[in-house]
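A single protein chain has been omitted; all remaining protein chains appear in their positions.
Take a look at subunit A:
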Amino acid sequence: MLRYIAKRMVFAIPTLFAVSIVAFIIIQLPPGDYLTTLMADWASQGGAVEAGTVAAMRERYGLDQPIYFQYYKWIAGILTRGDFGISFELGKPVTELIWNRLGFSLLLSVLTLCFVWAIAIPIGILSAVRQYSISDYAATFLAFFFLAVPDFLMALSAMYIMSAWFGQSVGGLFSPDYVDAPWSFGKLVDFAQHVWLPVIVIGLGSLAALVRIMRANLLDELSKPYVTTARAKGMSELELLLRYPVRLALNPLISTLGWILPAVISGEIIVSVVMSLPTTGPLLLRALLAQDMYLAGSLILLISVLTIIGTLISDILLAITDPRIRLQ
């Protein structure tokens, strides 16, 4: 097992290297750079930055240098000093910005995952065990309905309903009083009052997929001989269900668990933008729009790293839960 993990990690290095190059090139692909964005913004406000000033700023930011040199500077900073560069727009080191938001992103993702699993697994089991019953149809219908509604629309509707009908303050993860306050019991309660809405909105979309996966897998398992055998031996229905078929049906869920890590950064960007959540999603979107290249590049690189780590974790978890995989 340890050897397997070590091998995987070694193989990850060239992948990461390639990804970092691709990420950097992609960000450079659109015409212009951060300064063109800045100039356009400024021009739309009735101002104008003189061409000479822009040229000087471009030199100062190193934007006039060839792309490979900019890449070298960036990657060398990361490898030697853990320095991911500066966000042009926010005037801060990229690391500082990312860590600020990563916590909330992670928290939100974990809460959403818990929510989705807590709902999807029981519904999936119920759907499979009572195949073609009214509850199966109802669950399926609802799941597909939420899958079909775009999540930004769901976010907007949910916020409108909460705001117009219940008079709740929506958007963000805190009320204005607590935004800048240090953590306290009050802030925690406030957080809990706000976080459930984005969790539900983000979660409902992936709910359907999980319900279907769970249902399909379980149906496969239920018809297998070992189930019949166990039943024939007089095992209680519930115990039987939970001990073997459900455990096996969870496999695909576990194998996608690793994806939660990259989703922490890139997932649900639109919902986060619509609901103004302090997560990394809006940060990445804005960095791309403004061509804030070190910030965008670092976030994309981070997504890649987390994808690799996440897949590794999934594999390890699978090996633990499913002896068949371990044996191979």
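A few comments on the model shown:
One rule holds in what follows: contacts are C-beta pairs under 8 Å (C-beta built on N, C-alpha and C of every residue); 3 or more make two chains touch, one makes a residue touch a chain; residues count from 1.
By our rule, contacts and distances are computed from a predicted model.
When the unshown chain is looked up in UniProt, the name that turns up among "ABC transporter substrate-binding protein", "Alpha-L-glutamate ligase-like protein", "ABC transmembrane type-1 domain-containing protein" or "Hydrogenase maturation factor" is "ABC transporter substrate-binding protein".
The hidden chain makes contact, of the residues A:23, A:63 or A:86, with A:86. For the options A:30, A:122 or A:150, the residue in contact with the chain missing from this view is A:30. The chain that is not drawn here is touched, among residues A:69, A:141 or A:160, by A:160.
Although one chain is not displayed, its contacts with subunit A can still be listed: residues 30-32, 36-53, 55-56, 60, 83, 86, 89-93, 97, 100-101, 156, 159-160, 163-164, 167, 169-172, 174, 176, 179-180, 272-276, 278, 282, 286, 289-291.
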